[in-house]
Structures are given as structure tokens and as C-alpha cells.
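A single protein chain has been omitted from the complex, and every remaining protein chain is retained in its original position.
Here is chain A:
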Amino acid sequence: MLARVLLALSLVPALALALCQPDGQDAYKVRLSIKTALGANAYEWNESEQFLFRATLAFAMRKYTGQETFNVSSVIVCDETPRVSFWFVVTNPNDTATLIPKNAVEEAIRLSRNRINSAFLLSDKTLQFLGIPPTLAPPSQPSLPVWLIVFGVVMGIVTTGILALIISGFIQRKKKDIEDEDEEEKQEGIMENGISCETLEGKEGVNNGAYSHDEDRLTQL
């Protein structure tokens, strides 16, 4: 009797090992980069941490399937390396010889990914499930693009500036016109033979500054 019990007991881990195979059809590889994530606060990866992992995964399966029969023993781990990476499989709690199919495991992990990450103080990048890509965060789209707001501000300033300059120029010109008119009224009377002096002076010809600056060269008497 005792021999049979012993035989049965020794077969269980052997069976477990047989179920968990690297590159198995329903197995997933996990890779942790604890030192990268936590630096000086990194914790040591040991048997207890492994226990926590299996418990978290069991929790994920419970949450996904709704069956509260999943236990730490349902998750079998193998091929651990100093990288900290290992393979795991999830066995059916009702029939420990069969495995939960890959898709179901993937969906369960996807659902509770955040909880699994936080249990280990890691992120999607540092706690990798190979074959399960992280869901990308959607980019935040503000209601009105920011650049249009800045554009509106700049254009507002520019338009007010242009209007201000045009109006001030207009006012200046109006003032100058009134001043000029006053001056002209005072000097209108200079006529000679019915032709005003101004038109007479204008007939001197065009002064080509390039060639006719003799008046500057000769000393003035």
C-alpha cells in the first residue's frame, strides 16, 4: 500500500514536468527584468516570488473563467534560468492531466495584466509574456488641437497689429494733409506770367546724382 502511494506521489511531479515543456503547444514563456525596472530596489527572485507568480496567475484564471477552482497547484513552472525567465502551463482544475488552451490563458492574462504587473512592481516591458503583445495606450487627443489655439493667438495679435498700424498711418496722413493745405494756402500767390514758379523750376531737368555732383567738388565762393 505504502509502495503504491509512494509510486503515485513520485509520478505526480514527473507528470507535472511532462506537462510543462518549453515550446509546448499551450505553454508560455515569461521573462522578468527586475534590475532594469527597479535598479537599487530590486528584489531577489526566489521560490517565494515564484509562488506569488503562480498565485497571481491562478487569480487571473479565476477572474477570467469565473471558476473558483483554480489553485496555485494548477500553474506549473519549468525551465527557470538566471535571466529570470521560465515557461509555465495552466492545468485544468477538474482534470489535472489536461492543459488550458493557449487562447484562454492569453485572454486571462490580458484581462488582468495590470494586476499581474503591479504585484511585481513591473511594467509591460519588464514583465514580458512572449507571444502576448501589450495593448498600446491610445494617444490622448484633446478636443481642439493645441496648435490651432496657438495659431489663433498669433493671428489675432498680427491682425490687431496690422489694423493698428494702418489706422495710425491713416490718421497721421490726414493730419499731414491738413497741415500741408494750410501751408499751401499761405504761398499760393506766387505767380509769374500766369505760370506758378513751381512748374517753372521743375523744367530744370532731372539731376542724375551719379554724374553731376560738381557742386560738391568746387569750393563755394
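Definition applied: a contact is a pair of C-beta atoms (placed from the backbone, for glycine too) under 8 Å apart; a residue touches a chain by one contact, two chains touch by 3 or more; residues count from 1.
Note that in this section contacts and distances are computed from a predicted model.
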item: Which of "Transporter", "Exosome complex component RRP4", "serine C-palmitoyltransferase" or "Succinate dehydrogenase cytochrome b560 subunit" matches, in UniProt, the chain that is not displayed; value: "Transporter"
item: Touching residue (missing chain; options A:Gln21, A:Gln50, A:Ser85 or A:Ser123); value: A:Ser85
item: Missing-chain contacts mapped onto chain A; value: 31-36, 81-85, 136, 138-139, 146-148, 150-151, 154-155, 158-159, 161-162, 165-166, 169-170, 173, 183, 187, 190, 197-198, 201, 208-211, 215-216, 218, 220-221
